[in-house]
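A single protein chain has been removed from this complex, and every other one stays in its place.
Chain nomenclature is as follows: A, B, C, D, E, F and G, assigned in order of appearance, with residue numbering initiated at 1 for each chain independently.
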Amino acid sequence: MKEIRLHGRGGQGVVKASQIVVKAAVGAGGYGQFIPFFGVERKGSPVFGFLRLDDKAIRRNMQVYEPDILLIFDDTLIELPSVYEGLKEDAVVIINSKKTIQQLNIPSQVREVAIVDATAISLDIFGKNIPNTAMLGAFAKVTGLVDKEILLDEIAAEFGEKNRTAALDGYNRVQSTQLK
Amino acid sequence: MKEIRLHGRGGQGVVKASQIVVKAAVGAGGYGQFIPFFGVERKGSPVFGFLRLDDKAIRRNMQVYEPDILLIFDDTLIELPSVYEGLKEDAVVIINSKKTIQQLNIPSQVREVAIVDATAISLDIFGKNIPNTAMLGAFAKVTGLVDKEILLDEIAAEFGEKNRTAALDGYNRVQSTQLK
Amino acid sequence: MSERKHISPIGQEGLYVLDTASWRTHRPVMDKNTCVECGICLSYCPVNSIIFNDENKYEITYNYCKGCGICAVECPKKSISMVAEGGEDHG
Amino acid sequence: MSERKHISPIGQEGLYVLDTASWRTHRPVMDKNTCVECGICLSYCPVNSIIFNDENKYEITYNYCKGCGICAVECPKKSISMVAEGGEDHG
Amino acid sequence: MNYIQTLRTAKDVVTPGMSACQGCGAELILRRVLQLAGQNTIVCVPPGCLGGSGVVGWDYQTGMEIPVHIPLLTNTASYLSGVSRMYQRKGRGDVNIVCVAGDGATADGGFQSLSGAAERNEKILYICYDNEGYMNTGFQRSSTTTLGSHTSTTPLGSVISGKEQQQKYLPLIMSMHNLSYCATASPSHMADMVAKIEKGLAWSKEGFAYIHMFSPCPTGWLYDIDQGIQIARKAVQSNFFPLWEMENRKYRMTYDNKKPISIADFVKDIGKFRDLSEQDLAAIQSMVDDRYEKLKKLSSEADCNE
Amino acid sequence: MNYIQTLRTAKDVVTPGMSACQGCGAELILRRVLQLAGQNTIVCVPPGCLGGSGVVGWDYQTGMEIPVHIPLLTNTASYLSGVSRMYQRKGRGDVNIVCVAGDGATADGGFQSLSGAAERNEKILYICYDNEGYMNTGFQRSSTTTLGSHTSTTPLGSVISGKEQQQKYLPLIMSMHNLSYCATASPSHMADMVAKIEKGLAWSKEGFAYIHMFSPCPTGWLYDIDQGIQIARKAVQSNFFPLWEMENRKYRMTYDNKKPISIADFVKDIGKFRDLSEQDLAAIQSMVDDRYEKLKKLSSEADCNE
Amino acid sequence: MGEIKAMTGNTAAAVGAALSRPDVIAAYPITPQSSVVEYLSDLVHNGSIASTLVATESEHSAMSVLQGVASAGGRAFTATSSQGLAFMYEPYYQMSTMRLPMVMALVTREMISPCTVWGGQQDAMSVRDAGWIQLYAENNQEIMDMIIQGYLLSEHKDVLMPVNVCYDGFYLSHLVERVDIPEQSKVDAFLPAVSFDHVVLDPLRPMAVDSLTSGEVLMRYRMSHLEAMQKTLDVLEEVDEKFYAAFGRKYGGAIEEYRCEDAEFVILTIGAMTGTARDAVDYCRDNGTKVGLIKLRYTRPFPQQRLIKALAGKKGFAVIEKSVCYGWNTGPMYVETRSAVSETLSGLSHFSAIGGLGGADISLNHMISVIDTLQASLNTPGQKQTLWLVKE
Partner (left out) sequence: MGEIKAMTGNTAAAVGAALSRPDVIAAYPITPQSSVVEYLSDLVHNGSIASTLVATESEHSAMSVLQGVASAGGRAFTATSSQGLAFMYEPYYQMSTMRLPMVMALVTREMISPCTVWGGQQDAMSVRDAGWIQLYAENNQEIMDMIIQGYLLSEHKDVLMPVNVCYDGFYLSHLVERVDIPEQSKVDAFLPAVSFDHVVLDPLRPMAVDSLTSGEVLMRYRMSHLEAMQKTLDVLEEVDEKFYAAFGRKYGGAIEEYRCEDAEFVILTIGAMTGTARDAVDYCRDNGTKVGLIKLRYTRPFPQQRLIKALAGKKGFAVIEKSVCYGWNTGPMYVETRSAVSETLSGLSHFSAIGGLGGADISLNHMISVIDTLQASLNTPGQKQTLWLVKE
């Protein structure tokens, strides 16, 4: 089982994106689980969610405290202490950013950092910052945990064809660096 | 402890009368308890109530199943099987009636029957059939369980002076017959 | 009572009827001579104790009449009078 | 937390304030030259981000302005324009 | 067929012996409504004098020859909404879905439920018998109780005497709810009442129909038991209880009161108004005048001041 | 002092950063009401977008500089009645007892409580911000939602499209409650709104004052975030949301609309009205005309058709 | 000793409330509670008490008004029954979780359906997990006394919870008997003016009441509520002692034991039925049966430790209730009593007895039948079938 924690801001589509991942996993015959964390705030406030993927039924029903993978939709969030908290040894961080690794304060456990400018992709394609589908593309590429084609189809079905493009862009443009 | 059951019809003042008895008993330093039975009907329907008098605190909180004394405000009620039910050996029956003892189907346990035409008294004094205060007078006379003067004062205080007269009339006009 | 099922509280074993005639202290009596058969008394009787009988006449019935006297007050011809109920006969 | 009493849920340890400025994608900019100091923008700003400053001028503040653009639409002189927020600077 | 012919042939489906007091206006209303509704009817009678008078039944017996239920004090209109929806689904929209509810069940405890059902335009005929108080529980004030009335919760006292607020005039409030049909009726004006019940039944096949009825109560108001219709008549004649209806969104006065009698005249034989202060009397008169004026305006045809 | 002078000096007692959406009409209303009420105020904000936006506080922090409470969705007016009665007892009747409540808390879940408090004439200023739906829980229909609106419980569907009922027009309903003061207000007409809030505060020292406010909601209604005031203005100009007040029982139009624009014009840029059927449009127009006519009649001075 | 008068339970409740000088009384009529507020209305309209009266359109609003009153620092009183309690359930619950003090006379009544207006204790029992303190009175004297005690308890700084003074509809509400009325001056000394200020809506001291709260913080409030409830078990005994000092009457705290010392087995009772049970116990004692009686006075907090002590060494018990626990085929207090003494239950004989629903009578014979049944079963430990106290 892979445990993934997602961090974003209200309005960035974190929940929808995660649901798509679960759908893609289930569509491929696997198992997935997503639990959104519901705060009180609207737009712009930090939101997070917990995603699990496995090839057998997932039973635990709780937050993710020690993520294998972090998916960060907004690099301003890394200032919050909670974002990097609990990371497993050899964790993977996938982040929407224009920054360099050095600027990202990556903690020592992290094995791999993948950076993608999902905001730029999204601004390009939609004219606004909804980085979620581009992030999904990056996620598929970096982790290999979901089938790329199934994911793209789910994205297109849910959000329309433009988003397939965004996801593909994310897939293609993400830059991965092994730290260990 | 004396246990008394009252039978009357809605509108005849059974509840008020019983409350007065308790007040009189308490006023004299004794103990009394009255529990009205609440049915659903209004005016004219059979109503009953349970009265207990004692010189020490009364604890039981229940209906009277085996009355020492019956106080019947309306002689048409004796057709109901429940009226004479459970009477104790040597019981006393006080009834508002123009009838003779023979017409009243008195059960065998009864030791004493007291008849008073409380309706007539009440029609005389108030122009309508509210026999309760006259019945109280009869009750005081026959049972000696409440102090006459205290009772009359309570009646006058609660209902006005006319009712003192009605009670006195009841006291004076009740006819008691010992059956045993 | 034991054969009854006591699932939901429902009433279907006949009509629940109270003997309201016994409440009467006065009974309405109609004067057929002055009555003009307007039916106003029928329309105002709260108990529906006034009927339009087989002879096409308005008639007061006494099985349930509570003796309120509204019919008497409302009759435009004052054809109904309230008479004290005598003795033990309750209608 | 342990000294707190937790009887009734009350809040009196300061004001709860959200950083709403970070929501802005565009910021309102006032053109002092065309502004006629009518105050209409102030009256319509849902966030009360437009103030009447010490110099008796209307002024847009950016600590909480959400960038809705209502002031720009409502200004009778079109003196306010919405300018895309640049880079990472959120007000 | 005039209304008397209608009434004399319409079968009474309510138990002939019910325990409403002698001369009770509500009993009259209940019988008239259900006579006109007839056998193809489901009726609810919430807690109140009628609900408590045996018409729902006792133990295993029923109090009516038609299906009857006593809902909660707080939910008559929504309960009936459910029944009505099911009859729509069954293709039996011809069944009359009716309630006869007191002012407490209508204007107070069940008001939210009523307002919601009206907004949803449920196919129901809702009859409120307004005796201005919670009579069943012992004559306490309700929101429709008139200013200054003595009730068991607004007693005659040395500091406060009677109810301190004006009555809540529910029919106008209801008429502002986009109803299909809304009317007031008084048992004194029986032809008008019968016509309105019939209209109400018809309209209830289209949507929510509401009729607010003046319901004299000798026991709670303290007047002689034979005076109910007289009092109801004076209520209408004094404009205390104006008769009107709203149909197709149009208001119409159904009793044009050329020479209203005074409120002083209306209240004078009613015990609950004994010791009404001059001030209270004037306040009621002014409220009544104001209300009547409002109704006249609403029922005027032309756009008068344009 | 004109209204702008008033506003620019009136201190904002609400947290500067609250989470209402960009361009939210309700935030504007809340701030204006409390600016005018000032520090000597106790306010309730029931569950809804405002109550959920942080203005009540979080954990141990508060969202305002004045005492604030979030009552139940169902009891704002009665809760405040209790507070108000205590302040009368304390001899501090000068304290403003105010709520700012959504249409759901007002016209639906809390309507009975509201109606009761109005009948009792409690000394409260009750402000309803009407965004025509339960926005906080995800844009479901409420009773004030306009016919044909798409909401999350009245979606665009092949069998049914949008809400099936006309909106419940609460201000007229409330004005029939013997209120001390009743008014409608729109943020587009800010001078009028400010005047009415001030009147409402004053009247709330005498009894129940109610103001119903048009509250544009970009997120739920689907229009551009800078368009709220424009839309509110068109609501007034089309008579969809007429401006009036009732004071001393007298109705008065506070915006005399000589040349109303059409409802079609009003709805055209609002997403929730996309795919409004011709029929629905006509029905809304007719309801609006009818309502306006009613209001004109009520506010006419003379007894016109006698 | 104060003035002695005969009065109904409802009057006793009203007098108790009046003596406690509530700021605001808000209520809605319902059988069998109505006369409580009618009596108080008379007092207010006549200026005999200085309270404010608010006649609401429903119980939901009555409780809500009082929530406003208490959170503005006032002393609040109401009374209700069954459907009224059910209709106010939402603010009723919140009253306790806001930890606002007040006293409510709960004139217990059966819940519909079937349609009923008569006694029983189902209403109170069904909402026992809403965070209120609940106690039951046995007679009219106890009603009056416990309303006064109730305020002291409710407003105690270690308690701060609303209190239900429950008493049997009709069987006490409409029963007339003698009551010794405490003097106002003594009550004033016993019960000082309101001083709680943990919640105050006041512009002079602005605070948010009920800000949105995260789960971890919310748990602290719940813990503190539960702790205060346990603490109440001590405070209620203190209050009872204080009352005794002031008025010469005491009730024994959370439970009262009657002839238990040397009893072989006991019956447990709640409310008005206790009086009848006392007579039954005396009767059976006279016939040589070593039976005792425990009167469960407080059900919330549930007096677990006192029950363990009281039942120690006994061979059996029966809990007699005027309510059912739908999920268990027994009464609710039977379930909890059994749970309370579970460590030492094995070897005991015990059962639930249910009667008095919807106004049915619980007679001396019923009480004796419970005692007889229990005695007959003592040599076969374990749970016996629920005994329904129906008409023979």
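List of remarks:
Heads up, the rule we're going with is that a contact is a pair of C-beta atoms (placed from the backbone, for glycine too) under 8 Å apart; a residue touches a chain by one contact, two chains touch by 3 or more.
Computed from a prediction, not measured in an experiment: that's the story for all the values here.
Note that the undisplayed chain, when the full complex is considered, contacts A, C, D, E, F, G.
Residue G:L212 is the one among G:L212, G:L293, G:I320 or G:A353 that touches the chain missing from this view. For the chain left out of this panel, the touching residue among F:Q140, F:Q230 or F:S262 is F:Q140. Remark: the omitted chain is touched by one listed residue; of G:P101, G:P203, G:G253 or G:G359 this is G:G359. With the whole complex as reference, residues 8-9 of chain D touch the missing chain. The omitted chain makes contact with chain G at the following residues, 83, 86-87, 89-90, 93-94, 96-98, 110-120, 125-132, 210-219, 221-223, 225-227, 229-230, 299-302, 304, 324-329, 332, 335-336, 338-339, 341-346, 354-361, 382-383, 388, 390-391. By the touch criterion stated above, the residues of chain E touching the omitted chain are 39-42, 52, 54, 56-72, 74-75, 78-90, 95, 112-113, 115-117, 119-120.
One rule holds in what follows: only the chains that are shown with their structure count from here on.
The chains touching chain C as well as chain D are G.
Counting C-beta pairs in contact, the pair that comes out ahead of the other among D-G and B-C is D-G. The chain with its C-alpha centre at the largest distance from the centre of chain D is B. Distance from the chain C centre to the chain G centre is 48 Å, each centre being the mean of its Cα atoms.
A straight line joining the Cα centres of chain E and chain G is 39 Å long. Each chain gets one centre point, the mean of its Cα atoms, and the points for chain E and chain F are 31 Å apart.
The residues of chain E that reach two or more other chains are 19-22, 52, 54, 56, 58, 108-109, 111, 143, listed in rising order. Those residues of chain G in touch with two or more other chains are numbered 55, 57-58, 115, 117, 206-213, 217.
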